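Written below as structure tokens is the structure these notes are about.
With one protein chain removed, the remaining protein chains of the complex are shown where they sit.
Coming up: chain A.
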């Protein structure tokens, strides 16, 4: 059995603590001058990959952890963060500022990289918090014909294969699969580390290989056109009722029962 060659796709998104705002033209979310950071689920993916290496949980070891990003030039910062957390090197497909790539195109790019790099495990976030599409991991698995264990809250390697506890409604579901495979990560999987200062310095020396989608033979052309982006309507203040009778009366009044 071969050692793991892990690919971790990461995305630069508006920081989770920032309230996103729609631009005046209602065509997109305002991104300029807004704090960005690594998609939180991707932090979990990097952390899990690094832990698999550190804890030697896969009997044949981890050969390489490669971070990958497709996005505008600033995504380099996100790749540096991934490498400061422990990824060995990075691959970067640069797009123009403001150019959104759809999950299928991302999936195809990843497919090509998986082939080129001899990847046998893709660990990615279950979704990115900007457009919440939640498709990339599954698409990669589909394109490759691999198994996909989604929303992982625990990953372990046994004699019979890779066991993944998945977050499902009201509990967990445990699945087993063989490598190669895709795992998508969920919040309870681990607590991502903070990049330590010495590791930030080390990351500076790690390699980022740039490659274009054309070189990989993938078209980034969009199939969806964004017609309009609007903010959710402001929450209507709720009313308070004193007791159960009050609630029933209110529900009747609203015609709900």
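The rule is short, and it goes like this: a residue touches a chain if its C-beta (ideal position, glycine included) is under 8 Å from a C-beta of that chain, and two chains touch if they have at least 3 such contacts; residues count from 1.
As a working rule, contacts and distances are computed from a predicted model.
Enquirer: Refer to UniProt and select, among "Alkylglycerone-phosphate synthase", "Short/branched chain specific acyl-CoA dehydrogenase, mitochondrial", "Protein Abitram" or "Glyceronephosphate O-acyltransferase", the name of the complex member that is left out.
Expert: Answer from the UniProt record of the missing subunit chain: "Short/branched chain specific acyl-CoA dehydrogenase, mitochondrial".
Enquirer: One chain isn't shown here. Among A:81, A:127, A:153 or A:190, which residue touches it?
Expert: Considering all chains, including the one not shown, the answer is A:81.
Enquirer: Of the residues listed, A:59, A:73, A:98 or A:246, which one is in contact with the missing chain?
Expert: A:73
Enquirer: Pick out the residues on chain A that sit against the missing chain.
Expert: Residue positions of chain A that touch the missing chain: 37, 73-74, 76-77, 80-81, 84, 194-201, 203-205.
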